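With one protein chain withheld, the remaining protein chains of the complex are depicted in position.
Think of it as A, B and C in the order they're written, each chain with its own count starting at 1.
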């Protein structure tokens, strides 16, 4: 399923992804939020009949420019994971047609929390969509990685050499990570030079957002920042809504963090609670759900041993880079950032019934990733510190560091108009 | 299955290994040749133990020796390659020979 | 039954031994060598030395797996995607090897091999252990010493950093300055 605008399709990774997904498969393109259910139904019928055709065009160009930055190919299995609210009548359909005939994704190898940029149309739904990335760095993305390569063999770049951290001059590979990878901030691309599994160099990119000729009719905002952005735009938002969104945002980040740290059980639990939070559970329901999570993660001796010392970001350095969110307050490594999240989740879960108006000067003014009314989106600052933290780390550590900062490329798409914020 | 047959197989392995050790340029490949030669030695020792003097443990001790020698040769070989590679970025026997000059 | 197994293992050992030097891909060469050595292990088991044969299988598997990593590390073209030859003086070597094989074969076929003396013990493993811990104690100790010396020598050869690099000039640093932090926390 391709969500979003056709303009953005110029980037060829969507095509590559499509080719990497094994048949039986179907491709559904959704550009209009109102017709999501139709498009999904069509995709299902196509799968059920086993027709192997090209992309099924169900998009409606009149409603185009839906400002989807980055299409998200994904599986239709999300009904099982919690997208019921969005799909309504559709969910049951997904359930009983089951696994065998028409899963287009590759089962359990790439679970990924899909961050809901697809649901901007006002749906509260927040499915945990499965996504199969078919990540094939050699085959899929070689076109991008063509700088300083030693030549091509069979269409693939050969490795070149560079000193490693122990002073050996070994081969290294240029590998783009993302934009579609399990438990990865959607839309983020890191171009890495890898030696074995040691990260040598990193440059950050995001999936290009096509400059839209006209402003989106229904307004595009980074999903996780919505309450704060709406307040900034002058709308009335209650503190409870903001707390709920903050709680869910941190749970979402924690889910990714646990998944990358290899704690599948906690990741699944965290995501379940996140879905409950977004589905509108009240504080009395959320608090007992959240508390065991916080206790278990906070007390896990193994997790502490495994994540201390990774990606240390001191307050001074963070402030210099313009980081304003939990990463600034944490003043330390991946583990301390996780503790910050846990703390915030606990507090905001208790506060999500408050009805007072959110006010951008108060203590609740900071969004899940930082101040939304700053000169740059908070994720930009996180992305700026990222390369420095990643160099010289091992791949697994690099994944944990990225997950512990969890930048949201959605925020970059939203460029605050000066007049709108401080006018 | 006779003693001669087994020894012939061992000799064949030894010679293939020798050929590799003599021709290969890369130190790593050269070590593979040595391993193969030692494999031949192991086989010959086992055959000799079985067909000539099974009552004495000497054949077995020889095999233990050969297996240890293989492990040592591997370890030292890779350590040397690492050291050479670190200092001169060389992994070929020819180039290592030139270094002497 | 034994004869069939023997022929299969023997032919496989020699053929995969030859293929070690014919594959372009380092991974294939390494695992072809592994096949060859596993066959040798199988033959040793066939000859009644169960313990040693199994130990050969165990050691060679681990050894070759580690070797594969070094191969990929140090070879120019580990996957063999660019066909290239890595040989020198092929002809001379072939002649030498042919001669050696002819000599060995002649020796093997012509030598008056002594008849079998004694009987294999019921438990050759026990025999080996008793021998290594008894009459052959010196061999065992030498082996142990050699292994220990190798561990020290290889670490010295391969590493660049000593304890002064890790713990500072007076060795008093509380936490070692390593590129990667270890799990015990020192």
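A few remarks follow.
In this text, a contact is a pair of C-beta atoms (placed from the backbone, for glycine too) under 8 Å apart; a residue touches a chain by one contact, two chains touch by 3 or more.
Note that in this section contacts and distances are computed from a predicted model.
When the listed names "Formate dehydrogenase subunit gamma", "Amino acid/amide ABC transporter membrane protein 2, HAAT family", "NADH-quinone oxidoreductase subunit H" or "Peptide/nickel transport system permease protein" are checked against UniProt, the chain not shown comes out as "NADH-quinone oxidoreductase subunit H".
Every visible chain touched by the undisplayed chain in the complete complex is listed here: A, C.
Among C:15, C:66, C:120 or C:140, the one in contact with the hidden chain is C:66.
Residue in contact with the omitted chain (choice from A:183, A:241, A:373 or A:411): A:183. The hidden chain makes contact, of the residues A:238, A:287, A:300 or A:315, with A:300.
Considering the complete assembly, subunit A touches the hidden chain via residues 20, 22-24, 80-82, 98-100, 103, 106-111, 128, 133-139, 153-156, 173, 175, 181-183, 194, 196-197, 258-266, 268-269, 271-272, 300, 302-303, 305-306, 394-397, 399-400.
In the full complex, subunit C makes contact with the omitted chain through residues 25, 27-28, 31, 34, 50-51, 54-55, 57-58, 61-62, 64-66, 68-69, 72, 79, 81, 123, 125, 180-184.
Please note the rule applied: only the chains that are shown with their structure count from here on.
Between the Cα centres of subunit A and subunit C there is a gap of 48 Å.
In terms of their C-alpha centroids, the spacing between subunit A and subunit B amounts to 53 Å.
Spacing of subunit B relative to subunit C, judged by their CA centroids, is 7 angstrom. Touching two or more other chains at once are residues 160 of subunit C.
In subunit B, the positions touching at least two other chains are 82, 85-86. The touching residues of subunit C, when paired with subunit B in their complex, are 2-3, 6, 10, 13-14, 17-18, 20-21, 29-30, 33, 36-37, 40, 43-44, 46-49, 52, 55-56, 59-60, 63, 66-67, 70-71, 74-76, 86-90, 92-94, 96-98, 100-101, 104-105, 108-109, 113-114, 116-121, 124, 127-128, 130-132, 136, 139, 143, 146-147, 150-151, 153-155, 157-158, 160. Considering their complex, residues 1, 3-9, 11-20, 22-29, 31-33, 35-36, 39, 42-43, 46-47, 49-58, 60-61, 63-65, 67-68, 70-72, 74-76, 78-83, 85-86, 91, 94 of subunit B touch subunit C.
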